[in-house]
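A single protein chain has been removed from this complex, and every other one stays in its place.
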Amino acid sequence: MIYFNSDYTEGAHPKVLDMLIKTNMEQTTGYSEDEYCKKARSLIKKACKNDDIDVHFLVGGTQANFTVISASLRPHQGVISAVTGHIHAHETGAVEATGHKIIALPCGADGKITAEQVADVYTAHVEDTNFEHLVQPKMVYISHPTESGAIYSNAELTAISKVCKDSGLLLFVDGARLGYGLSAKGSDVTLKDLCELTDAFYIGGTKVGAMFGEAVVISNSAIKQDFRYIMKQKGAMLAKGRLLGVQFSALFEDELYFEIAKKADEQAYKIADACKEAGLKMFSESVTNQQFIIFPKSLLEDFGKKYAYSFWEKFDDNNSVIRLCTSWATTDENLDQLISDIKNLKI
Amino acid sequence: MIYFNSDYTEGAHPKVLDMLIKTNMEQTTGYSEDEYCKKARSLIKKACKNDDIDVHFLVGGTQANFTVISASLRPHQGVISAVTGHIHAHETGAVEATGHKIIALPCGADGKITAEQVADVYTAHVEDTNFEHLVQPKMVYISHPTESGAIYSNAELTAISKVCKDSGLLLFVDGARLGYGLSAKGSDVTLKDLCELTDAFYIGGTKVGAMFGEAVVISNSAIKQDFRYIMKQKGAMLAKGRLLGVQFSALFEDELYFEIAKKADEQAYKIADACKEAGLKMFSESVTNQQFIIFPKSLLEDFGKKYAYSFWEKFDDNNSVIRLCTSWATTDENLDQLISDIKNLKI
Amino acid sequence: MIYFNSDYTEGAHPKVLDMLIKTNMEQTTGYSEDEYCKKARSLIKKACKNDDIDVHFLVGGTQANFTVISASLRPHQGVISAVTGHIHAHETGAVEATGHKIIALPCGADGKITAEQVADVYTAHVEDTNFEHLVQPKMVYISHPTESGAIYSNAELTAISKVCKDSGLLLFVDGARLGYGLSAKGSDVTLKDLCELTDAFYIGGTKVGAMFGEAVVISNSAIKQDFRYIMKQKGAMLAKGRLLGVQFSALFEDELYFEIAKKADEQAYKIADACKEAGLKMFSESVTNQQFIIFPKSLLEDFGKKYAYSFWEKFDDNNSVIRLCTSWATTDENLDQLISDIKNLKI
Partner (left out) sequence: MIYFNSDYTEGAHPKVLDMLIKTNMEQTTGYSEDEYCKKARSLIKKACKNDDIDVHFLVGGTQANFTVISASLRPHQGVISAVTGHIHAHETGAVEATGHKIIALPCGADGKITAEQVADVYTAHVEDTNFEHLVQPKMVYISHPTESGAIYSNAELTAISKVCKDSGLLLFVDGARLGYGLSAKGSDVTLKDLCELTDAFYIGGTKVGAMFGEAVVISNSAIKQDFRYIMKQKGAMLAKGRLLGVQFSALFEDELYFEIAKKADEQAYKIADACKEAGLKMFSESVTNQQFIIFPKSLLEDFGKKYAYSFWEKFDDNNSVIRLCTSWATTDENLDQLISDIKNLKI
């Protein structure tokens, strides 16, 4: 079985693993107060061209999401998200478990929301005669890239950021696959931009070369305050924090993070091209490592014998939407085989 | 100013007030363990024709909602509600503040959801390959009458109840205006039915003759267990609980509760008739004490000088939806004046 | 049976009840935005000699406690309380249910904590090498009078307040029986002082003449912000808010609140005197309406046939601590009978 179903089917990028091996028996202090975490913070600040940020290392995406959101909101405040946003759709109510409502906005197949939608939510709230009976919108959550692989342009992000600032809303970007987004063709967003446009975002490691780990970057001083307490409370402060420092040092030394993301994106484009060549339609236009394909149900069983894929949703009676992912770990050999098999499909 | 904006603009029905006055200086034990609460429980059981229920007295509707829901669910479980349901739309995230997600379903202007919708949510959940990443639907919340004054038929409630039982879901009915629903023309639902079809529901007092108070009726033994602990934790156990016992005794002695509800419903029908006669269109078909009218914006300012109404929502550029309510306290004098003024509107 | 077991065995003070009767059929807007609430706020501000406070009306004490605390703290912050404090001992974990730990301090039979204890907690926290692994102390909760009827002197409160200000802690005073405390012999604390020394406190109505209700007074601007949202979320915003406005107007017109508290305190002193005369020992020195008496178990059964009392705790094998309360409702007739019976006890 060849796995294209997700971007977390292998362990760590060899360079990351090497660093873990090399440092394994070193003794360090715990809880991310070691030299490797310091170094990783410093490398990330450099990559962000920003010294006025706090960088924290957490273990996973759901954890990063609810820890940041819980650190940011008062009890009556909620977070705006696309209805397909990971916090709304795939985290078993983790945000609600910290007491906060998610204000879900409709979105297209690309999973993006717009500055205008955010502005409308805010205006509707403040103009409601019973506004105190409603959850107060206080934060906007977006994923970059989105759940369906789309990216925001710099102009779109800037517009959302402006609405947020004008309305006293916080902007938080889920970057579980950030590398694949920043390295995508047509992307004009940088880490530096994210520091300036958002109050907090994170640099996903788990899906982009790390064994595990997410680097949360905070620009907003209110969220910065006491963030480590809240990490500890949420089970998000790893005892051997240096494991995260070591991994992010490896990823941000020599721009490894971007290099491997770019390669995976390009591999994904080849899958998309092959699909189109074979006569398959794409469900959404993704420029990142996830590709969403409208696949005839009659062919899926055979395809699934050789390739692990993700079932995304029903398209119509004859077709399913499936997801195929590349990652830092995708081998050209497996890719070539997949492409060849796609091209040979009898559509 | 004459108030038709809501059904909580006055104090208590005179008979309820009389009982409060008469018992004012009596000494009783606290926390609803007094003789008046016992009597009220007994009267409600009789009205329900059911001895196998627990009856608890709480202060308000939001409190009743989150106390019952919190008592019923484990952390990963959520509650299904119409998108217009009070818990989703007008309680400042009170349910989420207890840790639970609301799974919102679309609904028409009547605010009702269907057995089929519930079954679909359940099926979609159990068939999802990643079901453990989703909030588990465990309870269905409906209002009877709904936020927009509609009522469920016995057949509809029975169908929802059956889906719930078949799927291991709990059914909870918000009865903040229950009297107006049970007394509505065409209603074929009784308190006895509610005991049998639901796991918990409440008999709203605040809007139906009481000064304040809601009587929660529980059929399900798992929700019954330790319910008073959870009331206390949620601030829902009144020290002078006898105030609630006294009031519900007054309301369920001689069927006062239903008598006053019926009268208010009939007053509301007269408003609806007058509106139609005047050429106004109703936003939804309500058979209860709330009427929702599509009202020309050009006439609203003048109308609002004399009558307090509730703005419900924008209808189009020229019209608003407004709500007019009757209640146990609506005088025929005020009603006649309103009807006459509506009929004289220059539509 | 004559009830001296608590101070919530009757309904409302006649003057309060009269105002409720008189205003019963008036129509007002809801949610405490009516004229009676305005008036009550204005009277309380006058009594506090302070215009820079926010006044909100809630239904009960547990509710007031967790609403204020939840409005004040971030997730990792906790509240310091005497181990006998109501929030720690008798609210079924209501504060924890909003996510916050109570940091419990030992205290004597008087239920008081000291500025020094608070300073020690703060210092221990900031000096702990693992402070981020500990709940951050952020608020001090005291009751005035305490659970066992003792009062703080102005000097003691000022000292606690100073430690709080110096350490960035908030000070919150539970005033469920505040009237009895401010009117006690030897008290040198005023409402004005409380506004200046605390960040929030409340004026208990339920136990001091109201049918129900607590007036929360907030000096701190961060707690003021959006407080009504949080009230709504916690079920603490009464639909017919005017009921609370009416009651607190009655209580603060002509200083009724203090007059009835003073009388109850004096009645309580007579009970204490009678006990001492009879040879009974007091468990604690209370100058308020609750008296705690070390009572021989052999005499309790007979005593309990005529008088309802509260069992407080075991004292030793032969004696129990019991509580006897007066209130605004205690009649001189019942009091005289009790005193006479106490004096006749065969100790």
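In order of appearance the chains are A, B and C, and numbering begins at 1 in each one.
Rule of thumb we're sticking to: a contact is a pair of C-beta atoms (placed from the backbone, for glycine too) under 8 Å apart; a residue touches a chain by one contact, two chains touch by 3 or more.
What you see is a predicted model, and the numbers here were worked out from it, not measured in a lab.
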{"item": "Of C:Glu10, C:Glu91 or C:Asp226, the residue in touch with the unshown chain", "value": "C:Glu91"}
{"item": "From A:Ile21, A:Ala155 or A:Ile347, residue that would touch the chain that is not displayed", "value": "A:Ile21"}
{"item": "Contact partner of the left-out chain, one of A:Gly78, A:Gly93, A:Gly111 or A:Pro137", "value": "A:Gly93"}
{"item": "Chain B, residues in touch with the chain not shown (by the definition above)", "value": "31, 70-71, 74-76, 98-99, 132-133, 136, 226, 228-230, 232-233, 237"}
{"item": "Chain not shown, touching residues in chain C", "value": "75-76, 78, 89-93, 96-102, 104, 129-130, 132-136, 311"}
{"item": "Those residues of chain A which, in the complete complex, touch the missing chain", "value": "1-3, 5-6, 8-12, 14, 17, 20-21, 23-30, 59-63, 66-67, 91-94, 97-98, 206-207, 211-212, 229-230, 232-240, 243, 308, 329"}
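FYI, only the chains that are shown with their structure count from here on.
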{"item": "Central chain (by mean CA position)", "value": "B"}
{"item": "Rounded Å distance, chain A centre to chain C centre (Cα mean)", "value": "50"}
{"item": "Distance between chain centroids, defined by C-alpha means - chain A, chain B (Å)", "value": "42"}
{"item": "Touching two or more other chains - residues of chain C", "value": "98, 229-230, 232-233, 237"}
